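What you see is the complex with one protein chain gone and the rest in place.
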Amino acid sequence: MLSYLRKRIIASALPLVVVVIGVFALARMTGNPAALYLPLNATETMREEFAARNGLDQPILVQMAQYFGGILRLDFGTSLRTGQDAAEMALRAFPATLQLAATTMVIAILLAVVVGSAAAMKPNGILDRCSSFISMTAASIPDFWLAIVGIWVFAITLGWVPTSGVVGAAAWFLPVATLVMRPFGTLVQVIRGAMVSALSEPYIKLARSKGATEYRVIGQHALRNAAAPGLTVAGDLTVGLVNGAVVVETIFGWPGIGKLMIDSILQRDFAVLQACVLLTAVAIFVLNILIDLGYALLDPRVRPSAGARKRRKARAAQGPTQGSDQHTPQLAAASMAAQSPRGN
Amino acid sequence: MHNRITRSRRIPLALAASALLGTTALSGCSVANSQEAASGGSSAPSDTLRVVLQQEPPTLEACESNLTSTGVVIRSTITEPLIERNPTSGELEPKLATEWSSKDDKTWTLKLREGVKFHDGSEFTAADAVATIDRAVNSKLGCNVEGYVFGDDDLKLKEVDDFTVEVTAAKKDPILPLRLSFLEVVPAETSATEKVREPIGTGPYKLDDWQAGQSINASAFADYWGEAPQFQKANYQWRSEGSVRAAMITSGEADIATGLSPEDNIGDLGVSYPNNETVALRMHADKAPFDDIRIRRAVNYAIDKESIVASLYGGRDKAAAQLVPSGVVGHSDSLPVWPYDPQKAKDLVAEAKAAGTDVSAPINLVVRTAQFPKIQELAQVIQEQLTQAGLTVNLKMLETSQHLTYQVRPFPTKEDGAIMLMTQHGNQAGDAAFTVDQYMTTKGAQSAFGTPELDQLIATADASTGDDRQAAFEKVFKYQNDEVVQFAHIAHQTGMLGISKSVAYQPNSSSGDELRLAEVTAAK
Partner (left out) sequence: MATLEQAAPPVKAAKAKDGRVTMFTMLRRDRFATVAAVFLALVVVTAIFGPVVMGERATEQNLMFMNKAPFDPANGWLYILGSDSLGRSVLARMVVATQTTLLVAVPAVLVALIVGSLWGVWAGYHRGRREAVSMRIADIIMSFPSLLLAVVVLFVFTPSAANIVLILAITRIPIYLRTARAESAELQSRTFVDAARTFGAKPNAIIGRHVIPVVTPTLLTLATLEFCFVMLAESSLSFLGIGIQPPDVSWGLMVAQGRQYLQTAWWLSILPGLAIVLTAVAANILAAWMRIATDPAQRWRLELDRKSTRAFEKATRQAAKMKAKKGNDS
């Protein structure tokens, strides 16, 4: 496990550099930002002075070398817009986003697992239909509708929560409620679909006929097998939230990194953009490592242990083995007793 | 055997889950880096004035005060200028300078006010005034106010005594005091090599702290030289979404909100005011069809300004005949708005076509998204009205940075067809020179073209004073409309503030650039 972690961390270094170089180059393809930061009637001299002051008049490779040199000294540049340290701005905004993302995903995952499993137990039944419809709608609604309608209903009409801002526990309600809809809806669909497939596997019938309670069947047998797609999609949704929920941050004035990134793109604030992307990229890589570990925890067959590949090759050389086989029901019953994927 | 393996796998999972939940809970339901501000929420003590802005100021550096988002917080609230322009009367009034005079319009002598203290307790003297001007205009800081107001020329400064200063311009400049009104005074010790985010000034409020990303807090300055403001504390927040700013006023979470419009559902709590901004179309005459003055006149005839103002802007805006609104030196009330005559427009286009101009050459209407409310609708209406006159118009909606490549020189040259830029110009200074020099001279930064005659008229106007100046600039605008026709003016705009029932404030034309908190009082 640890060697795997070490390998992954080393393997993530190169993509990180690629991302930074990519953002660096793409950002500078958008032209000279002087016009955004100088008054409109600034003279040519002033524009040149601006470019010189910010190192923008150098060839791009020189700029890149200077930037990487700066990174080694932990200097990520200064914001063109505010003059503050770019890394400081990014680091200040990121925790707020992380908190929002974590809370949203925990709630979404818990709710989705419960609702998705319940729906999968009887496909096309009443609960399935209702939950499908609700979750599909939840996943499709534009987030700013929810936000603005939510403010109108809960803050202005009912007065239960503040309209916006970050002060007080009540201020979390509307942003989280708005953000939770899409992950919840998406995950219900994915989990339900995967559970329906998992529940039609032969080993489920075996588990049931052995007398396992329905909860055990679902929680221990079916859910673990349905976890892979659920985990991937949950991971992707979390990545989306880590990149910042821009609409929520804009509407509720949440000081997160999403709006900071969008603003720095639109205002060509290169240093801040690069710092933000670097930070979120690191977070995303860490998240993906955690997800891969999650796969391995939940499903031993996916474990990337060194011996596994050799063992598989050896087994293949031996000939057809016993084990579950989707297309031969006769074998299934016999092999179940020998090799059930999960203990009981 | 299986049981043991299962259990050992369960434990790490459980640990991970509880760790995740734990960190979320432990953060105590408070957002990272936030602080329970005493003045947040609707239970604020009534001695705090709560203002909600459209965006966080990028900096509060005094020499960037002409940036709207900076100036709206600091100008005449935290810092003060030597001379202040009265937005209603247009007159220059004493602030930190009590009198000023010049014999030759080149060297000005200013007498400074005595007994003024900075927020850090030090006395205001001529040294501070000199240092302020020097750092803003002469230094290498690259202050925004330098480019906006002063240009490349430096000012020669002399400290005559503790309360007298002499300022000498590079050439004759009758409006130097007006230019000086943009400079907010800071102590002499302020760094001249680095910009200062949180300034020390002489204003009625002093800056307490700035929660980056969240709010700015200020409190009344006990030793203020003038009349003490009514509210002891002030708190600034920002929300980009207009309807949320309006909602904060409606729900009592804020007292004043800037940058609103009726669509934000502000209702009766919205107060509109003329805000110095004018919208116009600038036609580049270097390519067909705009190289023919008949087409440029046709554009002016084809646009129904009154109907636009009435239907899109609820009658609040005013159809425009020139680039500066009333209250600005050089504005003429008698200059007629170009009449709406669609038939004449069609006739002019036909006439131009007959004379050999390529009237089917595409016109690129370049518009900046979200520059002001309903800009997309305005652009589409104009496109429709020009199309009916027989012209071909392509709409190009661009984001700010791209739009700026069309707005200032050097202009793009590889466009397919002529450029027509929708521009919004705000004259904060109150003098037409600031507009005309940029927009109408042959080489002006935002001027697509000019003529030698117009340049001559402008040079004369720049050097005039008093009533002559007013008349000279009126002549410039009239000449533009009659002979040059670079612009098709559309409307003088209005802004809207949201003002809650618990405070009283009368906005004026500079409220968008300079929100003077000292003028806000509690409602009876």
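For the reader, a short list of remarks on this structure follows.
The letters A and B name the chains in turn, as written, and every chain counts its residues from 1.
Everything below uses one rule, namely that a residue touches a chain if its C-beta (ideal position, glycine included) is under 8 Å from a C-beta of that chain, and two chains touch if they have at least 3 such contacts.
Since the structure is predicted, the reported quantities are computational estimates derived from the model, not experimental observations.
Within the set B:M397, B:A471 or B:A504, the residue that contacts the chain not displayed is B:M397.
In the complete assembly, the contact with the undisplayed chain comes from B:P373, out of B:P87, B:G270 or B:P373. Taking the complete complex into account, B:G242 is the one of B:G147, B:G242, B:G444 or B:G512 that touches the chain left out. The missing chain, though absent from the display, is touched by one residue of A:L206, A:L223 or A:V277; that residue is A:V277. If you put the hidden chain back, the residue from A:N41, A:Q63, A:T97 or A:N243 that touches it is A:N243. Mapped onto subunit A, contacts with the missing chain fall at residues 11-12, 14-15, 18-19, 22-23, 26-27, 29-31, 122-124, 129, 132-133, 136-137, 139-142, 144-145, 148-149, 152, 182, 185-186, 189-190, 193-194, 196-197, 200-201, 208-209, 211, 228-229, 231-233, 235-236, 239, 243, 246-247, 261-262, 265-266, 273, 277, 280-281, 284-285, 288, 295, 299, 301-302, 304, 309, 312, 315-316, 319-327. Residue positions on subunit B in contact with the hidden chain: 242-243, 261-265, 307-308, 311-312, 369-370, 373-374, 376-377, 379-381, 383-384, 395-399, 402, in rising order.
Quick note on the criterion: only the chains that are shown with their structure count from here on.
As a whole-number value, the distance joining the C-alpha centres of subunit A and subunit B reads 40 Å. On the side of subunit A, the complex with subunit B involves touching residues 30-31, 33, 35-36, 38-43, 45-46, 49-50, 53, 81-84, 89, 92-93, 95-96, 98-99, 102-103, 106, 148, 151-152, 155-156, 159, 162-169, 171-172, 250-255, 259, 266-268, 297, 342-344.
Subunit B contributes residues 2-3, 5-6, 9, 12-13, 20-21, 23-24, 27, 29-34, 36-37, 40-42, 58-59, 61, 66, 140, 142, 144, 146-148, 151-152, 195, 197, 212-214, 237-241, 243-244, 247-248, 250-251, 253, 399-402, 404-405, 407-408, 437-438, 444-446 to its touches with subunit A in the complex.
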